[in-house]
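Below you'll find the structure, written out as structure tokens, and then a few comments.
With one protein chain held back, the other chains of the complex are shown just where they sit.
Showing chain A:
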Amino acid sequence: MFEEEIHQTIISGNLFSSGETVAIGASGGKDSTVLAYIMKLLNEKYDYGLNLVLLSVDEGITGYRDDSLETVKRNKEQYSLPLKIVSYQELYNWSMDSIVRQIGMKNNCTFCGVFRRQALDRGANLIKADKICTGHNADDIAETVIMNILRGDIARLRRCTAITTCSDDDGIPRCKPLKYTYEKEIVMYAYFKNLDYFSTECIYSPNAYRGYARAYIKDLEQVRPSSILDIIHSGEVMCIKEETKMPVQTHCERCGYISSNKLCKACILLEGLNKGLPKLGIGKTPKTYRTEGASNSQNLVHVQTVLVRARQKLAPEMVL
């Protein structure tokens, strides 16, 4: 039944078409392990005609990612799927360990999150994938809906419930086949199928604010088990006022990746790291930096002043 439901989600959502190469975002955790297992099973059973590849991102976190990658490598053998690993070290020349050494335990999830999103896309590009699918489950989506309301992030609120997000024509669409699957079901399925997965919290992740939303979702589920799907329904049917200003998605001038500003977040963060200004890009970016842009490489003096200004403005109480 679990399998049929996911098959139904894939069919009704038109997630894939025959002959495509699909990258499965694999972290070694329960969601992505179940996703890899079930994608392989359904692909064979219903003859989707997909070329499945496991895609992992190595953030370079000792004691966490190296262990979970071992799980992914075992999965590769178990499911006989090809595996591609991209690492922060080779993409950005920084591993999470070295980032944390520089900026400390605070705010490091920002780096990790921003870099991971891009790393997945780059990895998918390398293996010429047509689609990426990730193991986000219903609980994750509901949590994100609540988070985005609490943060007032209307653009993401609109996007986050879509089953396939496609930034534009040249971006690689991402989809979430487990979108309507409760976390509970996934855990039970992994347990009954005796799947080999890795479960440890990231050693750097306090993840405080999301923790509140998570606890709220779990409490809601206790009060009324349908709540999680009810929230997703709410997210799907809600309408946003037409006059609301939305960030326009463009491309980063430096790396070409999609971005809401002239420079994408990854490039700003990276610049901060390389120049020894790790606070750059965390919290509110000063307007000057966002509009005029440090991409103006001929005007180095200007960049310098902006950076200094940025540092002054980002006194500790300004961060966030």
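Definition applied: contacts are C-beta pairs under 8 Å (C-beta built on N, C-alpha and C of every residue); 3 or more make two chains touch, one makes a residue touch a chain; residues count from 1.
By definition in this document, contacts and distances are computed from a predicted model.
Asks: Per UniProt, what's the omitted chain called: "MMS19 nucleotide excision repair protein", "Histidine-containing phosphotransfer protein", "Cytoplasmic tRNA 2-thiolation protein 2" or "Probable vacuolar protein sorting-associated protein 16 homolog"?
Replies: "Cytoplasmic tRNA 2-thiolation protein 2"
Asks: Kindly state which of the options A:Thr9, A:Asn75 or A:Ser259 is in contact with the chain not pictured.
Replies: A:Thr9
Asks: Could you tell which one of A:Leu81, A:Cys133, A:Cys160 or A:Ile231 touches the chain left off the display?
Replies: Counting the whole complex, the residue in contact with the absent chain is A:Ile231.
Asks: Can you work out which residue in A:Leu41, A:Cys109, A:Ile127 or A:Cys255 touches the chain that's missing from view?
Replies: A:Cys109
Asks: For chain A, which residues lie in contact with the unshown chain of the complex?
Replies: 1, 4-5, 8-9, 12-14, 105-110, 113-114, 145-146, 148-154, 156-157, 163, 180, 205-210, 212, 216, 219-220, 222-224, 226-227, 229-242, 244, 265, 282-284, 316-320
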